[in-house]
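Beneath this line is the structure, given in structure tokens, with notes to follow.
Every protein chain of the complex appears in place save one, which is left out.
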Amino acid sequence: MSDMTETTPGWLSPDDLEQARARMPILYVEAVPVRVDDSGEVTSIGLLLRMGPEGTVSRTLVSGRVMHHERVRDALLRHLEKDLGPVALPRVPAALQPFTVAEYFPTLGTTPFHDPRQHAVSLAYIVPVTGDCRPRQDALDLVWFSPQEAASPLVQSDMPGGQGVLLKQALAHVGCLT
Amino acid sequence: MSDMTETTPGWLSPDDLEQARARMPILYVEAVPVRVDDSGEVTSIGLLLRMGPEGTVSRTLVSGRVMHHERVRDALLRHLEKDLGPVALPRVPAALQPFTVAEYFPTLGTTPFHDPRQHAVSLAYIVPVTGDCRPRQDALDLVWFSPQEAASPLVQSDMPGGQGVLLKQALAHVGCLT
Amino acid sequence: MSDMTETTPGWLSPDDLEQARARMPILYVEAVPVRVDDSGEVTSIGLLLRMGPEGTVSRTLVSGRVMHHERVRDALLRHLEKDLGPVALPRVPAALQPFTVAEYFPTLGTTPFHDPRQHAVSLAYIVPVTGDCRPRQDALDLVWFSPQEAASPLVQSDMPGGQGVLLKQALAHVGCLT
Partner (left out) sequence: MSDMTETTPGWLSPDDLEQARARMPILYVEAVPVRVDDSGEVTSIGLLLRMGPEGTVSRTLVSGRVMHHERVRDALLRHLEKDLGPVALPRVPAALQPFTVAEYFPTLGTTPFHDPRQHAVSLAYIVPVTGDCRPRQDALDLVWFSPQEAASPLVQSDMPGGQGVLLKQALAHVGCLT
């Protein structure tokens, strides 16, 4: 999650955020945007194309913090709209049970997930989207991949901080990892 | 599941079905039809109103057998269409992980679930529906209840074979059981 | 979660904790301690008996914060040991997927869960314990209840902040809510 910038105004000042990050785990939500057919089967996975700080290109999931006094499902909806635009029509799950919990540590090797900025704990959900996705903010594009492509080394190598592992966990959960 | 009749032609003859039911567990799917708001939160639950064999009235979930060589998600879709009509627009889940497995036994007391006809093992899913529901087959009506009403003793007492327990499990899973 | 005191030294100072609580959701883990039989079926549920700030008696689940740079499973283990003693032999789950996520808000009514001190987001797990439980810290006792007793109004009314709802969700998840 190293390349995600959050620009929602009016929450923590950069200084306060810096301080909080050094002291406690920060709660995140992550969404794997998918297209499904009528029977619910996943047909493709959407990944955001982002430009990293050093000009590197990376592919990421929808991801962001949960704010104070914000419900998890509202945070999911807010980040989906922020990253996919206002007409993506995401189907936020009815149940809050995530398919997994991803733990990003500032040090390498504790888990497969790494975020140099912070200790982030992320509730991960599969979210079917049916509308038109128009990436906003710092994302250049949203590209749809087949499950096979999404699990390929080529795509995986573009995903920072272990998000490729999280994507494979999502594919396994929906029966699309072969 | 005592009042559910299945009339899909061309599968097991009544005799063959009788024989199979005496010998092995029969695989079922069950769906709890729900309405959700934009954030995915369940706002109401749809229950079928059925006329039982002795003129009794009962409320049931969407339920039915999985056929030979049929995928679980196709069975879900078939029974949702059979019970809710062709324009209910059900959102079959992307993942096959059910929220629970309900075991209906022909004898009372082994589990909270009972089906005098058979040992049925049922994969249970929450299914948001967004379209217009027009019950077909032997159902008289589909009635929408708030989560509070659905968990009330009045509604629970109309649900045969332990389906009221399954409904409460569904409500608990989506955070609507208080 | 209103009556839980955390006394682990060396983390946030009381002032810092106060400040963090006013600004961001605080990550918690909660465990429902259960006894199971050989087939894994839950036979009883353990609730801590605590003395509240005004002399009120309350029953609670095992609960506590996740510390900076601590894995969720280590936080679970730490709080289980803290609340149940060193020989409870808890079986922390192999998968991090919680059975639900409980959102405690400082204001009433947003969710069934309420914590006047903070916005806490809690990953909830069922944890079989096989050893001898000796409550420590501020808990007076650990009492084992049958699933029926645990869901009864009497026990539920002793559980603060909506933990009774979370307990019912746990009972539903393990098929013990009738």
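In order of appearance the chains are A, B and C, and numbering begins at 1 in each one.
Note that a contact is a pair of C-beta atoms (placed from the backbone, for glycine too) under 8 Å apart; a residue touches a chain by one contact, two chains touch by 3 or more.
Small disclaimer: the values here were computed from a predicted structure and weren't measured.
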(request) Would you mind spotting which of A:Thr60, A:Thr100 or A:Ser122 touches the chain that isn't drawn? (result) A:Thr100
(message) For the chain not shown, which residue from B:Thr60, B:Thr100 or B:Gln163 touches it across the whole complex?
(response) B:Thr100
(request) Could you list which residues of subunit A touch the chain missing from the display? (result) 100, 111-112, 165, 168-169, 171-173, 175, 177-178
(message) Even though one chain is hidden, which residues of subunit B still touch it in the full complex?
(response) 12, 16, 20, 22-27, 65-72, 95-101, 103, 105-107, 110-111, 119, 121, 123
(request) By the contact definition given up top, give the residues of subunit C that touch the hidden chain. (result) 34, 36, 38-42, 71, 73-74, 76-77, 91-97, 99, 126, 128, 173-175
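Convention: only the chains that are shown with their structure count from here on.
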(message) Over half shared numbers or under half: where do the identical copies subunit A and subunit C land at their interface, same or different?
(response) same
(message) Give me the C-alpha superposition rotation for subunit B onto subunit C, in degrees, nearest 5.
(response) 180
(request) Averaging only over C-alpha atoms, locate the centres of subunit B and subunit C and give their separation in whole Å. (result) 33
(message) Rounded to a whole Å, what is the gap between the Cα centroids of subunit A and subunit C?
(response) 28
(message) Using the touch definition from the top, which residues of subunit A touch two or more other chains?
(response) 71, 95-97, 99
